[in-house]
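Complex shown without one protein chain; remaining protein chains in place.
In order of appearance the chains are A and B, and numbering begins at 1 in each one.
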Amino acid sequence: MTTKLFGEPVRRREDARLIIGKGRYLDDIGSNALAAAFVRSPHAHARITGIDVEAALDVEGLVAIYTYDDLTGPMAEPLPVLIPHPQLTQPRTGHALARDVVRHVGEAIVMVVATDRYVAEDAAERIVVTYEELPVVVGVDAAHEAKAAVHPDVPDNVAARHRQETGDVEPVLAASPRTLSFTQYIERSASMPMEGRGVHAKWDTDDRSLRVYTSTQASTSVRAAIAAKLDLSLDKVEVIAPDVGGGFGVKIVHPWPEELLVPMAAIALGAEVKWAEDRREHFISSAHERQQRQDITVGYDDEGRITALDVHVLHDNGAYTPYGIIVPIITATQLVGPYVIPVYRVQVDSVYTNTVIVTPYRGAGRPQACYAMERTMDRIADELGLDRAVVRERNLIQPDQFPYDHQLTFQDGRPVIYDSGDYPGLMVKLKELVGWDEAEALRSEAAARGKHLGIGMALYVEGTGPGPYEGGHVQVLGSGKVLVSTGLTSQGQGHETAFAQIVASELGVPIEDIEVTTGDTRRFGYAVGTFASRAAVMSGNAIALAARGVREKALRIAADVLEVDASDLEIDEGLVQVKGTPGASIPLRTVAVLSNPLRYAFDEAAKQATQFTTHDDSKPPVAEGDAPGLEHRDYYSPLRSTFASGAHAAIVEIDPATWEIDIVKYAVVHDCGNVVNPMIVEGQVHGGVAQGVGGALYERMVYDKDGQLQNASYMDFLMPYSSEVPDVVIDHQQTPSPLNPLGIKGAGEAGVIPGTAAIASAIEDAVGRRIAAMPISPTELYDLVRSPDSERTAASSRRAENGVLA
Amino acid sequence: MKPAPFRYADPGTLDEALAVLSAEGEGAKVLAGGQSLLPLLSMRLAAPTTLVDINRVPGLDSVEVTGNGVTVGALVRHTALLADDAAARVQPLLARATANVAHPAIRNRGTTVGSIAHADPSGEMTSVLALTDGAVTVATPSGPRTVEWRDLFVGPLETSLHGPAVVTSAFFPALPDRSGTAFAEVARRKGDYAVCGAGVVVTLDEDRRIARVRASYVSVGLTPEVHDLTEAVAGKPVDSADWAAAGALARTLVDPDTDIHASADYRRLLVGVLTERTLAEAAAEAAAKVTGE
């Protein structure tokens, strides 16, 4: 049965247009639109003392200039704190255009609209903004010291103290046979999609309605934000996410100032206005993530079993908190990973710095969490002289312990209860896949070649598919075409294909007949958005439910026509047929025609459906409680998140002359429950691993003490080319989720999560020195190994006693 | 990121080019491959009043190879030089260094002479010009003149050339007899500007003893320099030369900077390591030549 496509590596339907250059990305829309450009702050913290636009007024092609003073009504108010939280006691947001004070380099101050982007930049360049510089706070330690404040009324720079505890940690620590404490750091990186952000807005002056295209991960929410901020009725605003050139978190909504300003200008000017972010703008004004300082104390016994865990995190949230404390909460709650932690206390202090805002980047606080937990496991193993895999195995949640309640509250306000998993199974597969037990032989062989070899592993559990809901709509047309829509958006995840596979399987129609639309508020108005590895879980299940609704109706109508019981019918290849009785069938498209009694026969198909063909005079053309059309809309709203899991291992070789780090093997075992399309899932893993490697060895946002981003270009922000990404070997495990109809878990972010932890572990294993700051580059590794202060691992000392290198 | 306005001319002869440069004055800039210039324009870090595009000027796109050396015309793309076997035979450093220049799509457009005129101490070809004791030929309104590499590089992205001038070619002298070369880099990503690069020339005497050792580095110091490392290994038989000593000497001679990709100390370490490695490779090549004589 060719329509049973769930679980098959179906080739992607979206590729047909993308490989011939016919994709439609934001900047491909509106070739005649006016262009916006921004004057952005060159200072990390400064009071604006004047804005002189005089010199720009002569620029031929200039259309309009906007500053804060031009904002009115809700637009003049601070941007929303999108996700309030009781522990976010000092939320602060900026304005769409800066008012009085700028708090990071890149903050927008003036919007210029001109005939094209070149001219807009010419005008922007001529606008003179004068500043009085203020003291600058960069980095979590400086924020914590609080010699200066990012916001004058938040003198300690603390936006939120997020705290969770599952018991009284101190007495347990005091009673533990052993404890250890350490501090480690992780630096900033960023989503850095290949396409920057962008917004195109068109105001219909006659209809008084607004159409906005935006390169977003959440079009319904952008729509709501625009309506609220520009005082428009929701029904007069439509927002469409066209093809989006990657998101990875940064295109989430809060909303971005430009998503409000560009529509505002379009309305004011009665013209099409477009802003396509350039790369430099993206570096200095679009969100980053990851910087944390982690102070960890763990209690454990002589076998390496954890008794208690106490973690204090300083989390850099940048200059503002529009997205609340989602990232801190995720770090706090996902830190426990696949392990039994009898007593756990965590406090994340989310602090302000004079840097770009921090919102989720693929993984969203989990890479940091995994780094904290997994490096703790490594330390315990090292202290006890145990195999790092063994210590992990002794702490794993066992398969018979599900559902496993961690007694924590997740980012969606729901309990952290793991629904299903087989973590020992992951471990068995990982050790086999990477050759864990043969590592010592590899180490000797590499040493003979003059290289330091090391191996490391990291496990994670990832809460995916959080609510509150997504919806799906499925409609069969008289032509046989099946229209599917959902409100959430796509940024390359292959939703058009995966969702079509689900409908093909549920409804029994050929995939060629299915057309999927995502992220278009004209088609589906209710949605949350694409983030937190939720699209397949949320919209996938909603669409499955919608397809089941259509199926039920189709069978009911067909049963009537074929004069059989609906339970005797099946749908295959678009044909509703009596099971086991060839010939007794009716095409689904005919059922669709019959489902909508018509008055007018405007084509042959419609002729069949005119009301005059109805045979039974005793019933109304549309039965009571029924509706015309073969369509169904449904929603999926989960009780709580479903928890995917995985394990990664890396083998690195280090040249002790140059301290260059080469990943010679990278192994992934991955469990995201039932898989809609294994080809797509594997692609997500590959891409995630590349970002994990980037985050571990190459990428960091380098701010100097004045808050200037030192590497705001692809030249100096080192996203990996193919030459930097190792080959990845993958093995799969499937423990279906009991929480949703399809049994699936999210897969989008997983690949990136354990990279930093696993690679840090492998490097530490190779050089025998504690790695407590990531990412790490050769120059830093060189500093580390020759520093008299760097701490040797116990394992390296033991190896040295045995006469083995490093 | 769009260039500020400028004026544009694409002269058909060198004389026209010089005439336009003269007429347009100080703000005019020559455009050849543009692979370094265009990003500066788009970031508005440079805003010349006029670009004088020399791509239509005939006669600048050839590589001339003689026994004395290789003359590379101003419009020779990196790709062409990389593929020029005759040039590689006379001066092997050219291809060896060019292979490290960025990625193929950049090499297809960027020119060897342009990267020299750009005077970036992170550029491979500035260092090779120095190491080979090369020179450039510069067309000026008062006629062509030759500028030795020592007189050309004044500072990072700064040459001694002022006023209307077009660098029409670069001359790389041939590799001396009984000599071998090697070139190696450490870069963060393949194709990036080097964290540190090293080019070396080792010359032997008839008895396979070390006669002369010279090295030049990439991304070390403000301008290209050539360091004579002969004293560390002078007179030693090639097979037993202590290349580590030469590396150690090199480390004392350089004065690298710290940037976000590498500390000065790390660069100094790499100078030592790359010197040792490239010298061994270059010496083996030289030794093979002497043996073959």
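Structure notes:
Everything below uses one rule, namely that a residue touches a chain if its C-beta (ideal position, glycine included) is under 8 Å from a C-beta of that chain, and two chains touch if they have at least 3 such contacts.
The rule we apply is simple: contacts and distances are computed from a predicted model.
One chain of this complex is left out of the view, and of "ABC transporter permease", "Carbon-monoxide dehydrogenase small subunit", "GerA spore germination protein" or "Peptidoglycan synthetase FtsI", the protein name its UniProt record gives is "Carbon-monoxide dehydrogenase small subunit". Residue-wise, the contact with the chain that is not shown comes from B:1, picked out of B:1, B:174 or B:245. The residue from A:479, A:581 or A:713 that touches the chain not shown here is A:713.
One chain of the complex is left out; on chain B, the residues touching it are 1-11, 16, 19-20, 23-24, 31, 34-35, 38-39, 41-43, 50-51, 53, 55, 79, 102-106, 108-109, 190-191. Contact residues of chain A toward the unshown chain are 11-12, 14-16, 18-25, 27-28, 31, 116, 118, 192-195, 243-246, 248, 278-279, 491-494, 679-680, 682-683, 686-691, 713-715, 719, 721-723, 725, 727-728, 751.
Everything below uses one rule, namely that only the chains that are shown with their structure count from here on.
By the touch criterion given at the top, residues 1-5, 39, 43-44, 186, 188-193, 195, 260-263, 265-266, 269-270, 273 of chain B touch chain A in their complex.
Every residue of chain A that touches chain B in the complex is listed here, in rising order: 117-118, 121-122, 125, 278-280, 657-660, 698, 702, 710-711, 713, 715-716, 718, 720-721, 723-724, 777-779, 782-783.
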